[in-house]
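Report on the structure given below.
Note that one protein chain is taken out, while the other chains of the complex remain in position.
Order of writing sets the labels: A, B and C. Residues in every chain begin at 1.
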Amino acid sequence: MKLDRRGFIQFSLGAGAGITLSPLPWKLTDDFSIWTQNWPWTPVPRTGEVTHVNTVSKHCGSGITLRKVGDRATKIEGRKGYPVNDGGISIQTAADLQLLYGPWRVPGPLRRVGKRGSGHWENISWEKAIGDVVQKLSDLRRKGKSHTVACILGSDRGTVPQLFSRFLKAYGSPNFIRTASCDDTYELAMSLMQGAAASVAYDLEHAKYILSFGCGLIEGWGSTVRVIKAHSIWRSGNLKERATLVQIEPRLSNTAAKADQWYPINPGTEGALALGLAHVIIKKSLYHTDFVENHTFGFEDWTDDSGRRHIGFKRLVLKKYSPNAVSRITGLSAKKIVRLATAFAKADRPIAVWGRGKGTTSGSLYECMAVHALNALVGNINKIGGVSTLPEVATETWPKVDQDHIARTGSGMPRIDGAGGSRYPFTRYLPERWPQIVNGHKACLIEALLVHEADPYYTTLDSAAVARAFDRIPFVVSFSTLMDETAYHADLILPNPHYLERWEDAPTPTGLQVPILGLVRPVVSPQFDTRHAGDVILTIAKRLGGVVGDAFPWEDYETVLKETIGDKWDTLEEAGYIEEADYTPPVWENAFATASGKFEFYITAFEQAGMKINKDLQCLPHYEPAQPEGNPATYPLILIPVELTRLANGAVGNPPFCMKTLEETELKKNDLFIEVNPKTAAKYRLSEGQDTMLETPRGKARVLVHLFEGIMPGVIAIPKGLGHTAYDDYLAGKGVNTNSLMGVTEDPISGLSATWGIRAKLTRV
Amino acid sequence: MDSALIPKGVKRCPFGLFLVWIGILQIPFLIGVIAYLVCWGLALNQTYLNNNYPFGLWIAADLGIIALGGGAFFTAFLRYIIKIDELKNIVNFATVIGVMCYAAALGILAVDIGQPLRGWHIFWHANVHSMLTEVAFCISCYFTVLLIEYLPLVLENREINKFGFPRSFAHHLHEAMPAIAAIGVFLSFFHQGSLGGVPSVLYGRPFAYREGFLVWPWTFFLFILSAMACGPCFTILITRITETFAKKQLVKRNVIDILAKISGWLLGGYLVLKIIDTISWGVSLAPSVGAPAGSFYANQPYGWWVLITEVGILGIIPCIILLSTRARQNQPLLILACLLNCAGIFMNRWIMSVQTLAVPVMSFDKFFSYHPNWAEWASTLMWVWLSAIVISISYRYLPIFPQEKELNPL
Amino acid sequence: MKEEHGHRPGKKTYKYGMVIDLDKCTGCGACMVACMAENNISFRKDETNKLVSNFWMRVYKITNGRSFPDTDVCYIPRPCMHCEGHGHHHHTPCVSVCPACATDYDHETGIVSQIYTRCFGCRYCMAACPYHARVFNWWDPSWPKGMEKYLSPDVSPRMRGVVEKCTFCHHRLQRARNKTYSEGRREIREDEYQTACTQACPAGAITFGDLKNPEHKVHKLVEEGKKKKIAFRLLEKLGTNPKVYYVSTKDWVQKAADVYLGEEGKPVTHA
Partner (left out) sequence: MSTTEEKEKTVAEGEQETAEHAAAPEQLEPVTWRFLIPIVLFGVGFVVSLFIGWVIFPKIIYCEKHQPIDFSHSVHQEAVDEGCESCHFFREDGSFSGIPKLENCAECHEEAMGENPEEAKLIEKYVEPGKEIPWLTYASQPDCVFFSHAAHIKMAELECAACHGRIGDSDHTRPYQCNILTGYSRDIWGWNIAGMGKNAWDWMKMDDSARMKMDRPARMKMDDCGDCHEKRGTSNACFVCHK
């Protein structure tokens, strides 16, 4: 026995010695070490050949360079030398690959099964999907209800939107709707005051004194990168050379923070301030005499052919908008108003810019005109560092549509949003108005709705009304690339490829003074079973046949694009863009296509359009207090929706990376923060991070309080872009959609939404 | 039924009762085990640690425990090197306590690091400039030393001692003990100091940063001293607790008194230096980085009270008690002093690790408060329960208290 | 200590650094996203707790602490400072403390590295860094289905339980080296090595290059900024000796750079 024990010990000693002298323990240790350093569940990205391809971002019209490894896109970078952004990139575009590869893509044609909005879909073939649409549309057309078909798009510029509007024309419906933006008002203002049929363009790069009426220049007004680059120009050179940025806004936004002077004024009184400044400028006769005397109409009082006296802009302003009067409205001291006006008028290359926030809301026409009048006073129209109309690179025009009877009658019918009618003859689209009208009628006004590159279900004011309106539309088709709210509540989704997977033209970005045509081209192989919206429209038209089919002589979208660009195509395809750098806006002599042939302070077009004008006032830029909805007694505070640079609030949801960059004072778990001035907070016994119920006449929501000295007492700010219900829980269910708290305040003259805020109350919960 | 294992001539509670007692200790212990598994399995997001507080309860506890465990090396030092013979009556127990403290320290580190399986990189790819490396090496070495010191006690168990080999081995170990103790003492002096260095080399953290002597910041020496000051108190404390549970006296009061007295003197010395250190920091170092000392105590819960409590209530008061013979003789007061002293050390270690990180350094840094969550508490306290179990078993089966027979004749 | 590595006489060395113009920075956040996209940085459904979320480049929003309407806000982008650690013991704060040599200061480039497979997550380096430039992987990084497709092979994805930080896009330096070497050059041109954030910044507020090279923009900007007294570094007084400079004409911002109590004894605060 004992021997065995000893024997065993001796044996194991030997074994031990042997093992130690063998590689086993040492190698195992090493392998174990390696094993603990590379866990199998940590992804190892595949390597491959690196290539760079150029295209254009659909978000901000910036040129981008895609870095590819093999067939995978691994990074989006700003394209060096591209006229809009020269290497810079906007935060949303930088994160776009997350949308390209993300689980929020619509994988292929989907047909709704079960209740609408229940999120139950069946995959169907493109054949079937398009079949459904054609079926529906041909039925309607046969029944003579073609005018009950509507399209909602994010833009009306470029070939694809043009295909949609052409389709409606040939099919027989007037209802092409563009989602809201400051362009709505600007196009109107420009056409009325300058007789131009385009939106505005600002030569920000050369401006030296920028007076911004609530423009979120830094937040992403117009083309994000381009404006930020302009800002850097203002900040370059020695302190004397630097340009001055003045921000007028009740809240310390990014733009206000970057501004040299920030003048917080009562929200919604921008128009009054503009006129107040005009008063000072005129009174001190600091205005550009040459321009005002020779190239404007309605500055001085005048008599019309019938001998009736009309008051001019000068008298109106001098009479009604003295610094003291304006000071009472805006809350800005008369002294400051005078100082500001003088600085602005005396500055070399001053410019007054308008368009609240990122310019995603329309706003009051008179306010816009009042601000534009300032530009006229300093005579910077069509000048370097001044204002001009948005120029486009000329492209081939398409053959005229020859409509048949149905088409003619159909497109002759009144629009469902009431735009262009007797009441609002100059307004082209009323994107915020159609839901009320649809809800207001017993009859079903929209039988079929096609939505492309827009998310009206999410972005339209007064979400409750919008939801109801959608419920009353029997057939909703979405062309969305991503599963956004509208797609989620559609009956059929015909997914468009992501812009990195498709061809398209990118016209001059909003607000740019140089004509630029960018080329969006497929740089990634299609990730899903998608089809280009342009091709889908062509197919639908052809399948409908008749005049509708004849209106589309091209066999596919690429042909449309090539033929539209025409002989410029080769240059465009080769360079990726066309820039007419030497373009200069027309000189004053032939700049204005108004009745008077001049810049009109007094709008003559109204009477010509047969609008009932009982007072001169209606034809002149003036201030009409737009009281926010709600009773001050029950709703003591004023809620203003604000737009954040890092939070996309348009048709495309915020990608995860951008969500990650939100401050901890903007979002906490699933609750958003509203900004409240400590004084206001003290009044309502609210503390930082307080759980609060925010209530407006239109709705209520649970929010958290963030005490911020940068917001005017009595005013509270809520960020736009949250409260998504579709997409994915990287975005959905976080915060509230401001549109669910807001109503529509109609601008009396344009019918557009002039909503800038709403009354609200806060109660602790 | 386990009477055969129980040392000759001493009385122990019935085996059943003993089992119940161990059983009770098992419950919190197992909760701790669960906490460990959770942290290892689901990663450290299961704690309240974050990027502002990379160190939390765990590191603070580590520093504290090692200081308390200092009793082992210091008693050994007095017993074997200074040759204070009475201390042989408590040195065994001090060793047992030391073993558990160091086991806990290592065990806690094992859950604190993000990739425990790579923990050995600290030895394999050691960076000699890092205080942590120094600590890791010394702790693990000293832990082995403690085990060696503990081993003879185990071998002296009645049953084991029957075998020839263990007996002789234990015998030889006893002879070697002074040498071993010497090594242990050397190691301890070092790592107790290095622990002081851990926060104080962080010159990005002006609250903890200290200049010093050669490569060692002043806190290096403060930590050694404080460990020597509180170690004995902790030994006394545990001894008295054991006595309470054992319902009998195990160590003669004079032995305890010696420890208490020494501890008192050291604590006094420590406090003097600590106060000098704090003042010099307050008048020179803090202002030199542009921040008045006050700004470091501007955020609750880390206000001035922290400093007052640490130095005053938990420092000076126990010091006075321990130094005055009459107060020291008064048992309740002695216990109180020991309690305060140990608490003081723990607080000091928490301040040096956690408050150091709590104090915002960049002017626009937000202050965030930190408190440990259940997983951190459970996993840390687990070692208390485990220690209780080990001590109970050791006390029951091993001849730890030489004076027990004499004090409690059967 | 790895610090001494590459510290060889007679070898051309660089000192890469950054100048960030806070007058130009608009706080748009493009740098943060560009950085995340470039460096395979993970993200989770809820990223609102900034204490556990993973930023290499973080833009701080700070206010001057004055009340309405005198409030002012400034944005401070904060990459890793790649401290030279002058003054005290000539050690980069975080490098000297790492017990496993998982991070080092490359004397040839001035870049502080971080080796994820060596790091075992003791977080001592995070405690050492006063800029919060180092972040810990509290979770195992994971990407929604399909999204691994955009991961770049140039940056190794991290695992749970390790520390990571801005590397000045070191892989871009490697890329540049590849190019120069294959063209038989040794010198890397200024434009060949630029970080992702520098490239992305729409404001052109970030300038990157070799601080030692008088030809490089960064060098000029620093000189000029020092002359005008508008250039500064964060926590200058600690002697960490960062290689990221800031430029601002705003007085309160310059003050905020150091441990300082602002107007009315109120500290400038994180808005």
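The rule we apply is simple: a contact is a pair of C-beta atoms (placed from the backbone, for glycine too) under 8 Å apart; a residue touches a chain by one contact, two chains touch by 3 or more.
Here the structure is a predicted model, which means the values were calculated and not measured.
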Completion exercise
The one residue from C:T48, C:T117, C:N137 or C:S248 touching the chain left out of view is C:T117
Exercise for the section: With the full complex in mind, choose from C:R177, C:K237 or C:K255 the residue touching the hidden chain. Expected result: C:R177
Completion exercise
By the document's definition of touch, the residue of B:G16, B:G41, B:G164 or B:P409 touching the omitted chain is B:G164
Problem - Touching residues on chain A - with respect to the absent chain - result: 2-3, 6-7, 10-19, 21-24, 26-28, 30-32, 34-35, 37-38, 40, 42, 44-45, 47, 49-50
Completion exercise
Note that chain C touches the absent chain at residues 2, 5-6, 8, 11, 101-104, 106-109, 111, 113, 115-118, 154-157, 167, 170-171, 174-175, 177-184, 186
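The criterion applied here is as follows: only the chains that are shown with their structure count from here on.
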Exercise for the section: Between the chains shown, work out who touches whom and classify the graph as line, ring, star, complete or other. Expected result: complete
Practice task
Sort out for me whether A-B or A-C is joined by the greater number of C-beta contact pairs.
Solution key: A-C
Fill in the blank from the handout: dist(centroid_CA(chain B), centroid_CA(chain C)) in Å evaluates to 39
Problem - Cα-centroid distance, chain A relative to chain C, in whole angstrom - result: 33
Practice task
Indicate the whole-number Å distance between the mean C-alpha point of chain A and the mean C-alpha point of chain B.
Solution key: 63
Problem - chain A, residues touching no fewer than two other chains - result: 37
Problem - Contacts with two or more other chains, residues of chain C listed in rising order - result: 49, 118, 140, 159
Problem - Interface residues, chain A side, partner chain C - complex - result: 37-39, 41-48, 67, 69, 72-78, 85, 87-91, 94-95, 97-98, 100-103, 218, 224-225, 228-229, 231-232, 235-236, 239, 252, 254, 257-258, 262, 264, 527, 645-646, 656-665, 667-670, 677-679, 708-713, 728-730
Fill in the blank from the handout: Touching chain A in the complex, chain B uses residues 115, 117-118, 124
Practice task
Mind listing the chain C positions that touch chain B in their complex?
Solution key: 1-2, 49, 51-52, 60, 62, 76, 88-89, 91, 93, 96-102, 118-124, 126-132, 134-140, 159-163, 234-235, 237-240, 255-262, 267-270
